[in-house]
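Shown here: the complex without one of its protein chains, the others still in place.
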Amino acid sequence: MISHLFKMIWKRKGKNSFLLLQLFVSFLALFLFIGLNLKKFSNYFKPLGYVYENAWVLEMEFPNATEAQKAELIDAVKQKLTSVKEIETVSVAQAIPFYRWGKEEDVKYKNQVSKAMSFEVDDNYQKALDIKLLEGRWFSSKDNGAAKLPVVITKDLAEREFGSSSPLGQTFSFGETQAVIIGVSKSFKENTSADVQPGFFKRLADDKTVSRFVLKTRDNTDFLSLDAKIRKELNFPVEFKISRNQPLIWLKKYAHKLDYIQLSVALIVFAFLVLNVFLGVSGVFTYNLSKRKAEVGLRVAMGASSSAILKQFLGETMVLTTLGIVPGVLIATQLLIMQYFGSYMEGYYGPLSLILSALFLYLLMLSCALYPSLKAAKVQPATALHED
Amino acid sequence: MMKNYIKIAFKVMLRKKYYTALSLIGISFTIMMVTVFASFIDSVIGANATEVNRNRTLIFDKVSMYKAGKETASAPSYPFIEKYVAGLESTEYVSAFTDISYVSDVNGRLQGHHLKLTDENFWKIMTFDFLEGKPFHQTEVKTGARVAVITEKAKEYFFNDQQAVGKSIAVYGNSYKVIGVVEPAVGYSKAYADIYLPLTTDTSVYSKPNEISGSYCAMLLAKTSDLKKVRTELRGRMRKIRNHVSGVDSVKAYAFTALEQFSKSSSFRDDEPEYGKTAIALIVVLILFMLIPAISLINLNLSRIGERAEEIGIRKSFGATSRAVINQLVIENIIITLVGGLVGLGLAIYASQLLVVVINSFDPLFKIPEGSLILSWRVFASSLFSCLLFGLLSGVYPAWKISRLNVIKALRGGNNL
């Protein structure tokens, strides 16, 4: 039966040329759309690796203070914040999710150099964001004066560099720094839509004057009063500025606004293209099948049941779709082999996008063909055969 | 003849309801998308009621500093703008500004505000409609007076319907006296904000007077439409300062109009923009995007016209030339496309409002005004033009194909196997 359908369509390929062109272009558009969004979309379902709901971000500036004065001031800020009863933990950090991410470093392990994110944070960071450790411990005052910089690496870095063996106690270097691994944490993601990157937390040096704080609050629902409380508490004789004093959930909103806009625009464009393909193809199928009434009548006379007719037309649709997307699949495969889309379609995302777009197109075509085919299957053979 | 064609076109549309419906839905949604897209682009790059001189307003928002071959780029600082960019011969005005956000709380009602810290020249470059009061002037900017110009929307929020001028609003714990109320500018434009304050109210603005990098932008209103002159002068100034500023070997300044920024393929060079490449890239994207609806329409037309093979056969057997048949069918197609296009334009008005609502729903605090995507006459004209083009392109091939049909076959109705 398949070869029969193939023969029919092959002879009609001239008549179907625009339909085939439509299928080809639609497949490529679908592939691009799915491929460029699939990875990001799947990121939404991966865990963040921390708890952001209770966290709070405070950023301060001391424009005229010297480095030594700054260090004192930062200590004072920590003291004052700890005295606020709503605040549970005070942590100083360079990297804050949804807001400011880590720095990319060239990590050298056993003479192999690879990229990893570094997050410069202090001893309280783990508690402030509830980062779960899989192995080992977080750094603490015990590490003061250690010869090598203590670091906690994420699960992803551990898997990439050490496979299944335990990374605890292993050393690697980045830049001039020698680091020793004292713990392994769960994956750590910049935001909901971000890719999971391998990374490591390095202990913030004592002499660094970072005035960015992550606070864990007991309750931040009444953020206005907490904002006022923190502002009231922080009072210094020198010039200072509070440039940010907000719950992390707000920063999350800002960080994702563009993502959501992008995703919804992509969805609208997608829906629009699908609608257009649906309309065009439905029209063609309705017309083509109405022109083939006599053929239906003949097939019924030869002993085809109406389900056989339905099967034939749906089968033809599948064959036609296959013919239409084959060049598209070849081009897409070629692009994937060339890694044209880089990180968007790396690993299994490329083939998966290919399969999903093909599958979607088959379903779309079948849905276009269903109604006209049902109508064709109900044709009265006697009238169809005598229409001319 | 034309009248006859038009009459037939409408009759055919009514008779072949199924195909008409498919075509109309397809066309109207396509034109709707094109219109919304175009009005968005227009709001980003086009002139509007506030930014009437947009085609000769350059935005200077990036400086590159080179030291020992290494480049660092950032936004310029206000002192840098004041010292090295203000007062260019080829410009009428130079205004510095920065955008920040502020969340206020009036009686427990939270509201995000876009603040713009700027100077007196801002009001000279922009054309704002003042509903109340006046803008701030040089003296207020010099002294750092705590005064504010707010939009009608902000006024409604802070003061309901009462007069605002003379009253005070609190921003970051400081009290500002309202001296003017303006109609809101178009969202996504450089003029847009809810509250405008003199930039000197930011006490840290002069804290590092020798720093090049900062968080400000400048707007340069050129005297003539010869923007090259402004950039050449700016480059000249940058060359002069390279030895005066410690720690930097050379400095590059990037100043382009919104249109140039949009069309410049690379933002890493300070030379004149090239339009060709971007235009080609844009056209390729647009063609890819429009190809699917266009092929759909051609497919539909092939079917719709195919249904009328008999009619064409009769016309030809009574002496219609192929050319006459093509003319008739193409005109019919343009008419149906125009009808669909008008429906699409109507839909676009609702769709753009809906888009603003959707965008606003992602951020409950900071909302862009509902009128942000307004259909300008430019957008209207370009949509109508693309509609005509669409109708012509999708109509010609099917019409040509059917006009070559064998008369006998056409008359038989073609219901063969």
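Order of writing sets the chain letters: A and B. Residues in each chain are counted from 1.
Keep this in mind: a contact is a pair of C-beta atoms (placed from the backbone, for glycine too) under 8 Å apart; a residue touches a chain by one contact, two chains touch by 3 or more.
Just so it is clear, contacts and distances are computed from a predicted model.
**Student:** Missing chain, UniProt name, options "NADH-quinone oxidoreductase subunit J", "Alpha-D-ribose 1-methylphosphonate 5-phosphate C-P lyase", "ABC transporter ATP-binding protein" or "Thioredoxin": which is it?
**Tutor:** Not shown, but named in UniProt as "ABC transporter ATP-binding protein".
**Student:** Check each of A:A301, A:L330 or A:L363 against the chain that is not shown and name the one that touches it.
**Tutor:** Per the contact definition at the top, the residue touching the missing chain is A:A301.
**Student:** Could I get the residues of chain A that touch the absent chain, sorted low to high?
**Tutor:** Residues of chain A in touch with the missing chain: 1, 3-4, 7-8, 11-12, 294-295, 297-308, 380-382, 385-386, 388.
Just so it is clear, only the chains that are shown with their structure count from here on.
**Student:** Approximately how many whole Å separate the CA-defined centres of chain A and chain B?
**Tutor:** A distance of 28 Å separates the two centres.
**Student:** Once bound in the complex, which stretches of chain B touch chain A?
**Tutor:** 18-19, 22-23, 25-26, 29-30, 33, 105, 110, 173, 203-204, 207-208, 288-289, 291-293, 295-300, 302-304, 306-307, 358-359, 362-365, 412-417
**Student:** Can you name the residues of chain A that touch chain B in the complex?
**Tutor:** 18-19, 21-22, 25-26, 29, 61, 63-64, 224, 231, 239, 241, 250, 253-254, 256-257, 260-261, 264, 268-269, 272-273, 275-277, 279-284, 286-288, 290-295, 298, 387-388
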